[in-house]
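Incomplete set of chains, arranged as in the complex.
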Amino acid sequence: MTVRFGLLGAGRIGKVHAKAITANPKAQLVSVADAFEKAASDLATQYGCDIRSVEQILQSSDIDAVVICTPTDTHADLIEQFSKAGKAIFCEKPIDLDVERVKACLKVVDAEGATLMVGFNRRFDPHFQAMRKAIDEGQIGDVEMVTIVSRDPGAPPVDYIKRSGGIFRDMTIHDFDMARFMLGEEIETVSAQASVLVDPAIGEAGDYDSASVMLATASGKHATISNSRRATYGYDQRVEVHGSKGAVAAENQRPVSIEVANAQGYTRPPLHDFFMTRYTEAYAREISTFIDAVETKSAANPSGLDGLIALALADAAVRSVKEGRAIKVSEVTGALADKSVFQGR
Amino acid sequence: MTVRFGLLGAGRIGKVHAKAITANPKAQLVSVADAFEKAASDLATQYGCDIRSVEQILQSSDIDAVVICTPTDTHADLIEQFSKAGKAIFCEKPIDLDVERVKACLKVVDAEGATLMVGFNRRFDPHFQAMRKAIDEGQIGDVEMVTIVSRDPGAPPVDYIKRSGGIFRDMTIHDFDMARFMLGEEIETVSAQASVLVDPAIGEAGDYDSASVMLATASGKHATISNSRRATYGYDQRVEVHGSKGAVAAENQRPVSIEVANAQGYTRPPLHDFFMTRYTEAYAREISTFIDAVETKSAANPSGLDGLIALALADAAVRSVKEGRAIKVSEVTGALADKSVFQGR
């Protein structure tokens, strides 16, 4: 079976997925939709697909799956519509910036029995996957403490920051998902502190640019996250897991790994300076995993639930900074009719 | 001038200092005192010094300085006595496990104008010193975030744990001091979480074996600390400082640095498995610094104040775990008659 794709949104991340779909022998890019006509036609030309409206794609019988790369505030609506249309859905994170809206959306997905995968691309990085595999093989015993350092080369424009939901929902959300991925157990409490050290304009926009987070699970496992919107040395993405029998860590990645030695010392080049070059292979593996799920009609992973939980952790972090205390995740999610929503995997 | 030493306590750490004093051309080990006669005589034979009682050393005109390596509960009394006797004092940390007792002790030291240095040996590690120097030279710009990972090869006996004051006062206290050393600014709030993952007996003794801490300064700088009482791969001691223009980090140290490659991969040996071999050079530099301070009659550093602040941070961490909230350091130290006590350096 060839999975036939419609692509919603032809922007930066849309192009990444178009390339991955086209290169995948099990998939075909049939159509692209974008409110901005030029973006759609450029992408259509480059990857040899046609152009349709979102409504047309909804009704296209020659399309099995969609990739949602539109602005965040459209995600939940589109997921609901395409769930009802019987299409498999890959949606860039986040589903929405509001936990209640996400919960409502996931109810529709569940009701329709739709396939929904959320784009936490880092789970598909070969290095982080190899860490997870080493853990699964028992190489480090029981997981005890996860340490994540995650720093962007530079802060995004303040206009972006204003619409982003804030550092915890925009940036740390990836680290929340990574912490869960490595911990293998749901997080119970979140403690966070945050400040403005990089750019006062970010503070004026009501956000932070530097943040630390501590997470704890019911069984007493720990995770710490250290975030900054600035790193002169490149895109700093390190994960380390300490366990009862050992530890495993993924080093930073750089485009070239030479070393120059002279009287000043031994120098290696800076890291990747852009998430797309850092995570090139991860994006390809991510779409490949989605295609396999669609083809085999199995559950997609990370799921809508994973998206909801990561958002709830971000909400808890925001509250922790404001109130100066550890926040229980259940304070954010409230009483759930169906407890299984948080059962994780 | 040769600084003439009396050594109080001929145990494990006493021997380390005896060796460092003997090897230092500016110092002479005159006398050792130990309640356990055999310990004193063994050390006296090995390093060619005589044996006296603590009282005799107090009254010895041929002794300029003492090194206090006796049990913790004697430290504060001895500091007060030797301050009054006009001797320069090097005291192993902590001064006492009780903040109020430490404050009282330091008042005596101040009143007598005594020289008091507290044994935070890690500040004298060549690698951490080189980090501090790189920061002072402006190589990383303004310090923003300190990340400390500190793990012991194995937990001490539960008997020791019971007398230790708990993980924060016994183990993390070194990391609190290191955080201050690198931050260059006093810490305002402490958030901590802790659990028992290594040995249930530690929990039964009322302590934790795994802990995470977040620290914040008034200007918004961050530090995170990750502690475990177990690391199968050796004595894990890493410090990293992220700043506005870059970052600096100290790698772990191992006794030998070979690498064996075969079909299983590339393997380097485990780390040092003992703090004394890891910090051999630090102990020598520490005593050398104290000798220089005595010789030049200048202030010793880290001071009694540094000892007090590190203990207050530990107390705040204990309280944060219990109350699930960020603790202001001022909640622990209370109103101070002399605010300068916390002015740091």
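So that you can tell them apart, the chains are marked A and B in the order they are listed, and the count of residues begins at 1 in each.
FYI, contacts are C-beta pairs under 8 Å (C-beta built on N, C-alpha and C of every residue); 3 or more make two chains touch, one makes a residue touch a chain.
The structure displayed is predicted, hence computed values, not measured ones.
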item	value
Oligomeric copy total, full assembly; chains in place: 2	4
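As a convention for this text, only the chains that are shown with their structure count from here on.
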item	value
C-alpha-based rotation, subunit A on subunit B, 0 to 180 degrees, nearest 5	180
Contact set on subunit B toward subunit A in their complex	142, 144-145, 147, 149, 151, 189, 191, 193, 195-198, 210-214, 216, 220-222, 224, 226, 228, 230-233, 240, 242, 244-247, 324-326
